[in-house]
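Can you keep this structure in mind? I'll have questions shortly.
What you see is the complex with one protein chain gone and the rest in place.
Chain IDs A, B and C follow the sequence of writing; residue 1 opens each chain.
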Amino acid sequence: MATKEEPLLKVNNIEVIYEHVILVLKGVSLNVYEGQIASLLGANGAGKSTTLKAISNLVKAERGEVTKGTVEFDGKRVDRLFAPALVKMGVIQIMEGRHTFEHLTVEDDLLTGAYTRGRDKKGTKEALEKVYTYFPRLKERRNAKTGYISGGEMQMCAIGRGLMAKPRIMLLDEPSMGLAPLLVEEIFEIIVKLNKEEKVGMLLAEQNAAMALEYAEYGYVMENGRVVLDGDAETLSDNADVKEFYLGLTAVGKKSYRDVKHYHRRKRWLA
Amino acid sequence: MGRKLSFTIFALVLVASFILSSGQAMASEEKKPEQFVGLLAYRTGPFAAGGSGLTSGKEDFMALINMRGGINGKIMYKWEECETAYNAARGVECYNRFKNKMFKVHPESTGITYALIPKATKDKIVVISSGYGRADASDGRVFPWVFTIPTNYWSQNTAKIKWIAMQEGWDGKDMSTIGKYLKGLKIANLHIDVPYGQETKPILDAMAKKFGFKVRHFPVPWPGIDQKAQWMDIVRRFKADWVINRNWGVSCTVPLKEAARLKFPSNRILGVWWCGAEEDVLPAGPAAKGYYSTNFHGVGRDFPIIKEVVDKVYGAMKGNISFTRVGSVYYNRGFVAAIVDHEAILTAHKKFGVKVLTGEEFRWGMEHLNITKERIKEIGAEGLMQPLKTSCADHEGGGMVFFQQWDGKKWVSTGDVITPMRKFVRGMIEKSAAKYAKEKGITPRTCK
Amino acid sequence: MAFFFEVLITGLMVGIMYSLIALGFALIFKASDVFNMAQGAMSLFAGLALVGFLHQYMHLPLWLALLCTVGVMTIWAYVIVFVVLKPLVNRPPLMLFMATFGVMYLMEGIGQSIYGTQAKGLNIGIPDNSFEVAGIFMSSFDLFFAGVAAVLVAGLIWFFQKTRNGRALRAVSDDHEAALSVGIPLLKAWYLTWIIAGIVATVAGVAWGTRLGVQFSLSYIAFKALPVLIIGGLDSIPGANRPLFQALRSVRKRDS
Partner (left out) sequence: MFYRECGNFKDNYASDMAIFPIPLDRWGFIVMLFMAFVIVPLFASEYLITNIIIPFYCFALSAFGLNVLAGYAGQISIGHAAFMAVGAYSSFILYGRYGIPLIPSILGAGVITAIVGTFFGLPSLRIKGFYLAIATLASQFIIEWVIVHVQWISGGVFGTIEAPDMYLFKLWAIDTPVKKYYLSLCILVLLMTIGKNLVRGQLGRNWMAIRDVDYAAEIIGVNLYRDKLTAFAVSTFYAGVAGSLITFCYVGSANIEEFNVMTSFALVGMIIIGGLGTVLGSFFGAGFFVILPIAINQSLGAFMDVVPSDILSNIESIIFGGLIVFFLIVEPYGMARLWHTIKDKLRLWPFPY
């Protein structure tokens, strides 16, 4: 990948504090290049979601604050901006847990994504058609309330809604959460397709490391509010620690629990 | 966080300085002999129209006396207001704030009156509830410190029934024939469903039994903004001949509109005196034309003493209310109450000499009031108030009830000034007062 | 039987009048999770302002006076959202509820100090005649306001269902954070909601003000409207307009 050019999104050593007291991110830096799929791996509470929210500035809505460091998008500093302004620039977060508007129909839900387009009716319509071509399933259910569609459809709806806002980079927060493996695969396929066809950069926060590393080009491993490891997807997949802790593999591949050694491998990056 | 903290501390300091400055304000000293009057006012809340009129009327009268050189030319009135917002607890606070300096109190709310009666009795301060409060407090033997000058609700209702009989053709003199005209009449008592509204139910029931008319009570839930259901009942089912409008504040206005909607004639509605002010009928617009209400004083500015207030007080820009409201019902009510109190002070001065009065001396004055027709003329309040004669046992004095009609623009007196069925009311009052005395363990004093 | 229908229709009319207030409650509760104690005070203030423009201080023509009143309510919406609610974003709803309690005091105090405390008549030129249809009295005034309420509700439904901003408001009411994530500015949405609530309050203030006179008690109507709100659904805008319940209630009361 074109690593030499200036990254599209540059997160520089940020620190996030919630409620003035809880230090969640302790200096996180990462880069996402134009059209790249980068993934953010880590266990529960590692700070993945917070990182994404710090980038999209949603962290403010949760009474958090970026106290140190900078976020740059497209060469401009954006960490002081208001969240909707970032959406307008093309930074769109797809939130964890399928936040659809449950009282809206699927179509209305998608249309809210076009809010930042203003009165551009034609563009909105085209965008809607495009979303329907990517997610034919949504077209079928366009008049259903999003509160009553399935989890997979909700996730599609959320991604589709993001697509409506002319994204340049999408911050996906655990798109695989709570979905059947088959559906997960379907959604990841679409993500890759979007990345290829629409040239949308992706920053993917995932617990499902195997899946993420399969589709992403670059990966960051987070623990305790810090990025502890980063590298190309292949490099990471080969890393013994990643294998042990995130992929559930040991050096010799999958093993039966009967053969598991009764001691733990220590993480070398202990934070 | 630090900024927030300093901000708050700043606010606290502000509040503290407020409290301190108030203390200083209280400490300001007076120079010449001043008779202090503490006014319990309610200028906010749903009944603000009443409270502001009543209070300002009193203040204007006192201002006038001060401009004339004071009471008997020697003693100045000094007054202070305290906002009760028509709330009993705040009323008690106001009373306590003033109680060391004042000799009389107008609670201006039935609730506050109840709270103050035992306190004032202990503190030897005269409670004057003009046209509200406990009706049975007219019995001066049980309630030595309470005056219901010049009339009370029960008197009012007997006068109302007499007046209704007169409208039905009675000559207004021979009590033995009144039953003939009242028999079979249907009178609806539309009342707000709080203790104040319920107070006249027993006397109406007693009279219905005595004179053979039919009375039915229609409670209106507080605050009485929607009375469609009650009116449907009154007009459609009960088919009332007369409606007594015993409400307060906004609930006084609603019946007029409802009656108009159901084509019930507005001149068959008779309001309590708290439903007989400009503020009660103006919002109803044309629907109010022809509506009757009771009162215990005259309305308008057409009295020498009010003209004097207009000239002197408002001429010197010292008025206490917007000029347009001078002469309005509530204003005059406050004004008349101030005149009566003033007369009592003068009476007391005759006995005790011209000096700043205590509550006890003032009470003597109140109990020996005799405001004759001639005296009223002298004051310049002919037609504004009624002759009054109180005694140790009778703390009501006059009891006369005025009737007025709304002509679409202003209140016009019908010229009827009706004496209530005093014996009948007195009997009920004495019974009720005796019951109270027994409950509280009071031995009624003997009046010679 | 005629009596029954009369009661029913009368009840319906009362219900519509109440639903005007309930509508304001529901709007704000839905969009910002705030149980707005000041809804009644807003109606009061709108009524006072209208009287001020129409009769008391100025003598503007009705349409201009209404426009000015809406303007005043817009300013209030701005003040409430940006001064009071903005610092309280994401606080528990109880705090916001309390803040509107403070706003209620503020509005009542300011309104009454500007316009005075007396009850004022408000005449907007709608005749309050009553006529008889099949033995049932109807009031032209009631019918007029029933019509206004219907238009208002239809307008609101159109706004919320069909327009971009309406959709955005619905999105905000469903999920603040997600709405933020698709670029809907929260404060702007709230501002819009409060303006709409201000307009609804104006209509309610006018309807009740012409009936009762513009006076402090308008502030209390809000409490009476609460049952309508609860039965209709606290978070449902069409639900706030279910006056049928009111009608049924008054029928039941009469028959018991």
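Here is the rule we go by: contacts are C-beta pairs under 8 Å (C-beta built on N, C-alpha and C of every residue); 3 or more make two chains touch, one makes a residue touch a chain.
Please read these numbers as outputs of a predicted model, since none were measured by experiment.
> Counting the whole assembly, list the visible chains that the omitted chain makes contact with.
Output: missing chain touches B, C.
> Just to verify: which one of B:37, B:102 or B:117 makes contact with the chain not shown?
B:117
> Of the residues C:7, C:99 or C:149, which one touches the chain left out of the display?
In the complete complex, the chain left out is touched by residue C:99.
> Could you tell me which of B:195, B:212, B:286 or B:353 touches the chain that is not displayed?
From the options B:195, B:212, B:286 or B:353, the contact with the absent chain belongs to B:195.
> For subunit B, which positions touch the chain that isn't shown here?
1, 4-5, 7-8, 11, 15, 18-19, 21-26, 41, 43-44, 52, 55, 80-83, 85, 87-90, 92-93, 96-97, 100, 110-111, 114-115, 117-119, 134, 193-195, 198-199, 201-202, 320-321, 439-440
> Footprint of the hidden chain on subunit C, which residues?
Against the missing chain, subunit C presents residues 29, 35, 37, 83-84, 87-88, 91-95, 97-99, 101-110, 112-113, 116-117, 223, 226, 229-230, 234.
Just so it is clear, only the chains that are shown with their structure count from here on.
> What chain lies closest to the overall centre, CA atoms only?
C
> Which two chains does the highest number of contacting C-beta pairs join?
B-C
> Just the number, please: Cα centre separation of subunit B and subunit C in whole Å.
So the centroids are 35 Å from each other.
> Taking each chain's centre as the mean of its CA atoms, how far is subunit A from subunit B in angstrom?
73
> In whole angstrom, what separates the CA-based centres of subunit A and subunit C?
43
> Two or more other chains touching the same residue: where does that happen in subunit B?
Touching at least two other chains: none.
> Quick check on subunit C: which residues sit in contact with 2+ other chains?
Correct list: empty.
> Could you pull out which subunit C residues touch subunit B in their complex?
3, 6-7, 10-11, 13-14, 17, 108-109, 112, 116-123, 128, 130, 137, 139, 142, 208, 211-217, 219-221, 224, 250, 253-254
> Which subunit C residues qualify as touching subunit A in the complex?
These residues of subunit C touch subunit A: 89-90, 164, 167-168, 170-171, 173-186.
> Please give the residue numbers of subunit B that touch subunit C in the complex, ascending.
Residue positions touching the partner: 43-49, 52, 223, 225-226, 228-229, 232-233, 236-237, 249-250, 253-254, 257, 260-263, 278-280, 282-285, 287, 322, 325.
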